[in-house]
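If you scroll down you'll find the structure; I have some questions about it.
Complex shown without one protein chain; remaining protein chains in place.
Every chain is named by a letter (A and B) in the order it is written, and numbering of its residues begins at 1.
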Amino acid sequence: MKLKTIAAAGALSLLLCGPALAARDYISIVGSSTVYPFATVVAEQFGKTTGYKTPKIESTGSGGGFKLFCGGVGINHPDITNASRAIKSSEMEKCAENGVNDIVEVKIGYDGIVLAHSKSVAPLKLTRQEIFLALAKDVPDPKNPGKIIPNPYKTWNEINSNLPPTKIEVLGPPPTSGTRDAFVELAMETGADSFDVIKAMKKTDKEGYKALSQTVREDGAYVEAGENDNLIVQKLQANPAAVGIFGFSFLDQNSDVIQGSFIEDMPPTFEAIADGSYPVSRPLYFYVKKAHVDVIPGMKGYLDEFTSEKAWGEDGYLADKGLIPMPAAERKQYHENVAALKTLEMK
Amino acid sequence: MFSYITPCVLLLSIAAYYLGTRRANSIAAASGGMKELHSLPTHYGVFTAICSAAPALIIFALWIFFEDKIISVLVTRSLPADLQQLSANELTLVLNEVKNIAYGGFGAGHSGEAVQAAAKTYNLLSEFASNLVAGLVIVACIVPGCIAYKKITKDLRARNIVETTGMAFLICCSGVAILTTLGIVLSVLFEAIRFFQSVPLTDFIFGLDWSPQTAMRVDQAGSSGAFGAVPVFAGTLLIAVIAMMVAIPIGLLSAIYLSEYASPTFRTWAKPILEILAGIPTVVYGFFAALTVAPLIRDLGSATGFTVSSESALAAGLVMGIMIIPFVSSLSDDVIHAVPQSMRDGSFGLGATHFETIRYVVIPAALPGIVGSILLAVSRAIGETMIVVMAAGLSANLSFNPLSAVTTVTVQIVTLLVGDQEFDSPKTLAAFALGLLLFVFTLLLNVIALRVVRKYREQYE
Partner (left out) sequence: MTNLLEPGPKLRRRYRAEKIFKRMGLSAIIASLCFVFFLFYTIISDGYSAFTQTYIEIEVSFNKDLFTDANISKADFPGLVKKSLLKMFPEVTKRQDKKLLYSLISPSAAYTMQELVEETPKLIGTTQKIWVLADDDVDMLIKGKYQRDVPESNRRLKDLQLKWIDRLTAEGMLEKKFNTTFFTSGDSREPELAGILGAAKGSLLTLLITLSLSFPIGVAAAVYLEEFAPANRWTDIIEVNINNLAAVPSIIFGLLGLAIFINFWGLPRSTPIVGGLVLTLMTLPTIIIAGRASLKSVPPSIREAALGIGASKMQTVTHHVLPLALPGMLTGTIIGMAQALGETAPLLMIGMVAFIVDVPGSFTDPSAVLPVQIYLWADSPERAFTEKTSAAIMILLAFLIAMNSLAVFLRKKFEIKW
């Protein structure tokens, strides 16, 4: 009996010895899986070269990141959220509701969205109209262009006879992802605009237009593959017929096994995205809670590291990871914004 | 700072134990031998030790629990008025900085004087408080110990007191199981109820569309937001059925072979190796299913002219089946062993071959137990997470084709909850509703299985 009591007391005391819940002395970052590889590299560099703790980064998708970020001010809420799209005004409002008023926006560079597939087949050559036809939930009837019908296309060659006769199977991100938002806006909406019926709706029926041009089919041709872009790469490698949607950096890292499809006759290359001739590219951002900058240790240092030339410059280590740098003037401007902690205006 | 308190209490209670024992011994010696005492001397020792340690530990535990809150309130009071007026959340930030500076870690560098002062106050307060508590705890240790020591007489029913305390501890510990179940039910049920307020129960259980990734914002077009759980459960069942089609024959045949035919040496070698399968972490199976088995099946499929999805239910099910083999085999092994030898001997005596004995005597006798073990294995297959997260799909197709991609309950829970913890959208709450359904379903399976196994065991005892 006594032995056990002592053992139990010992075990209990061991447990209670630990410090009372310590203060948070590290930066907490959430957000986009596209920015995640860049943010982690900066975080690691920051942790190794300064005395501060390495920031903790969770990959939650841009939308999920904003939700957490806008949850409020305080140590239980993240300090920074990464995003592969700009913050929406609805999200700003949500932030303001919870007392997050001062947000600093930092644009870090560009990323192309690629439709990639296995190297074992010839590269797809798509237009944005074809992408829309392949992925939208409802499309104009090919026989009667005035009528909207549920998407009838099952194989690529039903859309355009020059395309291969394989099943349409696209692995892409869920709506939490900024990649999805940007893809829908840049590729599908533009593709939808090429139909007069839909374009006409833009003026008359804004809601209907949005639903038509942005809703992705749910009949199995578009597979929501989560935020784990790397697993998609491996699945593409295994299945030459499947096409994956993700950021250019993943294509860059895996360029020996997968290749990007041509969009509007432009291949997704570093140069084409940097000069804007590849049509589906978007800027990447992170957002900082100003209220946290002075109270969480290391915030200033992390911001300095991220916006330094050796990180995001043309020869910086982020470019090696596949980030497409901004022009020098833009970099300078954002660097100054960060140094001055210039906050976003409510639109 | 606190690290010396618990060892102190421990030392004091050990001292109390020896003192108590000694006093009991001397009382016994004085009043004419050990038999005069109500309890053994060690009982008096333990009694004194419990009396001194218990109040001290309770005070200490309370302090650990409330320390942060008390000191925070006091420090907040010491802050200048303009800082005190901040919202509760902003205050946590200020306090965080105060603590960071107080612990001598990195401040953010340019904190105001008020914060520096508060950090000093914090340090002073926590030092004072911890000294106070240390004193309190030690007093709470010594005083009741002394009282207990004084109370020791030859008539004190020390054994009863000690044993009642011990029993109370044992009962509390077995109550943890109940608390866990209660915790599960409550945590899942409340969120699930909130979910069913926005999505009707019938839609959830009978709906044929599962597309939970609703728009995150008003100006976004997400999925339609359908919450019909049928395709999700169909997918779960499909994968579980495939897994069982692998696990039942192989597991059962292995169990029969091992218990009826195998030589003892073969058994001692083969059984542990089989059990390795049960010990391999599921994340390893997941890695293996996604990177080795799924491509293999896909290549095989395309070589024979089938179109196989790269996240086919077959790959996940196959690997899961392999994982479950040892569950089926070791449980069935036990039940087959429990069949009395006399029944086999009777069958052999009638001239049956070994196979016939197994088929007509052993298996029918062991059947309820085997069914029970299979049901347990099914519940394990339904609740398995990592294999399907890594190897199965995310889109809910209502399909029974093992070559197509389906999703499962556990995959949906993980994708709905990882990273995103907003507790008001039906999307996140749906994960809890699925969790509830999963819990109820496996609970039913387990109850039936355990009842069957128990009933069967009693039959031959």
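The rule we apply is simple: a residue touches a chain if its C-beta (ideal position, glycine included) is under 8 Å from a C-beta of that chain, and two chains touch if they have at least 3 such contacts.
For clarity, every value in this text was computed on a predicted model and none was experimentally measured.
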{"item": "Residue touching the undisplayed chain, where the options are A:Phe69, A:Tyr209, A:Phe250 or A:Tyr334", "value": "A:Phe250"}
{"item": "Residue among B:Ala30, B:Ile58 or B:Leu170 touching the omitted chain", "value": "B:Leu170"}
{"item": "Contact partner of the left-out chain, one of B:Ile413, B:Ala430 or B:Val452", "value": "B:Ile413"}
{"item": "Residue of B:Pro249, B:Gly346 or B:Pro364 touching the missing chain in the full complex", "value": "B:Pro249"}
{"item": "Chain A, residues in touch with the chain not shown (by the definition above)", "value": "1, 3-4, 7-8, 11-12, 14-15, 18-19, 21-22, 24, 26, 36-37, 40-41, 43-45, 47-49, 53-54, 56-59, 76, 119, 228-231, 233, 249-250, 253-256, 310, 315, 317, 320"}
{"item": "Hidden partner chain, residues of chain B it touches", "value": "159, 162-163, 166-167, 169-178, 180-181, 183-184, 187-188, 190-191, 249-251, 253-254, 256-258, 260-262, 270, 272-274, 276-277, 279-284, 286-288, 290-292, 322, 325, 353-356, 358, 376, 379-380, 382-386, 389-390, 410, 413-414, 417-418, 421, 423, 431-432, 435, 438-439, 442-443, 445-447, 449-450"}
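Keep in mind that, in the parts below, only the chains that are shown with their structure count from here on.
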{"item": "Centre-of-Cα separation between chain B and chain A, whole angstrom", "value": "34"}
{"item": "Chain A-touching residues of chain B, taken from the complex the two chains share", "value": "2-3, 6-7, 9-10, 13-14, 17, 42, 45-46, 49-50, 53, 57, 60-61, 64, 67-68, 87-100, 103, 105-111, 162-163, 166, 169, 209, 211, 213-224, 290-291, 294-295, 298-299, 307, 309-311, 390, 393-395, 397, 404-405, 415, 418-422"}
{"item": "Chain A to chain B touching residues, read off their complex", "value": "1-2, 5-6, 8-10, 12-14, 16-17, 20-25, 30, 51-52, 58-61, 63-68, 72-77, 88, 90-91, 99, 167, 169, 174-176, 181, 184, 210-211, 214-216, 218, 220, 222-227, 231, 234-235, 237-239, 242, 291-300"}
